[in-house]
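Every protein chain but one is kept in place in this view of the complex.
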Amino acid sequence: MTQFILNGLAMYGWLAIVAASFAILFRVAGFFHFAHGLAITAGPYCLFFLLARSVPFAPSLILALICSGAVGVAVHGFVYRNVARHGLNPLALLLASLGVYLIGQNFISLFCGDDPVTPSHALLDGSLTVLGGRISGTNCICLLLSFVVAFLSGPVLAVTSLGKSMRAIAANRRLSVELGIQTERVMVLTYFLASAAAGLGGIMIAYDTSARPTMGIDALLPAVVAVVLGGNTGIKGVLCAALLLAMTTHIGVMYLSSLWQQSIVFAVLLVFLLFRAFARGPQIVASNGSS
Amino acid sequence: MDEVRRVTETLLETHEVRKHFNGTTAVDGVSLSIARGSIVSLIGPNGAGKTTLFNVVTGFLSPDSGRVSFEGRDVTRMAAFRRARLGMGRTFQEMRLILRLSALENVWLALPNQRGETVIGALLGLHKREEKQRRAEALGWLEYVGIPETANQLAGELSYGQQKLLSVACCLGLGAKLLLLDEPVAGVNPALVDRMLELLERLRREQGKTIVLIEHNMDAVMRISDRVIAMDEGRIIADGTPEQVRADAVVIEAYLS
Partner (left out) sequence: MGYIEHFAVVAAIYSVIAVSFNLVAGYTGQLSLAPAAFYGIGAYVVALMALRLQTPFLLNMGCAIVVCAIAGALVGIPSLRIRDEYFVIATFAFQVIVFSVLNNAVSLTGGPTGLAGIPSPVVLGWEISSRLDYLLLSGAFAAVSFWICKRLVQSPYGQVLKVIREDERYAQANGKNVAACKISIFTASAAITAAAGVIYAHYISFIDPSSFTIMESIFIISVVIIGGAGSLWGPVVGAIVLVSLPEILRFVGLPSSVAANMRQILYGGALVACMMWRPQGLIGEFSFRRNENS
């Protein structure tokens, strides 16, 4: 039992970061940015590329995060801005993001191969034994990092002017433009920071298991679920949902084979969506956009 | 005709209807009954809960508490489309027509009990036999509201006033006994206001329709209504003949303050 909980915590480490960054983009940009998966994949591939050319770890890590951030900004600048030229439509943007993801994943697999890439050595050797369960040093570092990011992101969003502008745009884009917020600058910064965070999440996954071309979508799926479960309760809600999801997945695996991990995640999502939708009476839902 | 019975019989009744939205009370215990064949106006400042009341009556919102009955039948839990089939027609404040369809097709769409409105019916082509008759029926309603010339124009190409008339034609096509019109003459030029008011009176006279309208144009309200109900902050603050309500101190205060 303890082991399963510890495994769940290890998953929470990266899921929290990926889900939080995805949630911020969802709120600010207003649609499901599936190409976020590319930023997740770009991080570790870039890192391993640099490490293999014997660049020291610290600069490699920084460059890898910048690379991930750049991926997000590029997708926003070259694709989404063009799609959203005639007004923001979540479905059109979602479709475009799926297309972008498809292109990106296949380019990675073309140039880096489909085989999993594993780091040459662990971040931290050894492991910790907690109440009869083992958690690796790498996982501990990831979890710690994840807590730091999670705890910092709250105050950063609340206090800094960037955070305030982001919340203003999330609440009402048109009004923010009129209030003189430089929407475009804030969007680019948001894409950069969120994508860099996703790259960090990807690197954690790579150190935990391995990096694969499909890791982006695999990691993004539970994050999407966490964002939907977290709903409108803000980043805290998403983080709680991520924890719940990580635990459900690994405790579910206790009873079912680990093959069913993904099914468990999505069954939880489906039950939640159906419950939320049918628990309340008929409500007016604006059929196009929010009104 | 037994004119007396028609005027006194209740068509629509609400009992203590309440509706909250995240902490604010939009409708706060509204009870009213609308007599068959009457023309009733709902007035009140923006946010008084008039449109919310319409939505509760037509089933687009379910009330937190209270009852709605139509022709003596409790419809509080009935789906919106079933209420429409029973004879509640409504128009929306923001124009809701299918702008990409022609005026005729918009009315045609509203006609009830069409064959070929199910998968099987459509596959069998049951609608083909009644096509001519349906077209004539839809055209008939366009003529009735006075815009037959627009039949083949797209709804999106009509003037604002014509669109308002078209949305009334759609209610008629639906076979509504009760027409709930949300701002039927707001923003329409004076000539069309007259046409609309004339149409509403004709509907009551010739078709025996009952009409409830939300309107801010006080001249129009005073001209056409048998009865005016004033609302403020989700409650009814005055109810009576146009003259009574116009003289009511509470109404004047709600409007002026």
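As written, the chain order gives the labels A and B, with residue 1 at the start of each chain.
Everything below uses one rule, namely that a contact is a pair of C-beta atoms (placed from the backbone, for glycine too) under 8 Å apart; a residue touches a chain by one contact, two chains touch by 3 or more.
The structure displayed is predicted, hence computed values, not measured ones.
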item	value
Per the touch definition above, residue among B:35, B:109 or B:218 touching the missing chain	B:109
From B:20, B:96 or B:246, residue that would touch the chain that is not displayed	B:96
Options B:16, B:117, B:219 or B:253, residue touching the unrepresented chain	B:117
Chain B residues that touch the omitted chain in the full complex	58-60, 79-82, 84-85, 89-90, 92, 94, 96-98, 100-101, 105, 108-110, 112, 114-119, 121-123, 125, 127, 170, 174
Residues of chain A (touch criterion as defined above) contacting the omitted chain	31-32, 79, 82-83, 86-96, 98-103, 105-107, 109-110, 217, 221, 224-225, 228, 257, 259-260, 262-263, 266-267, 269-270, 273-274, 277-278, 284-291
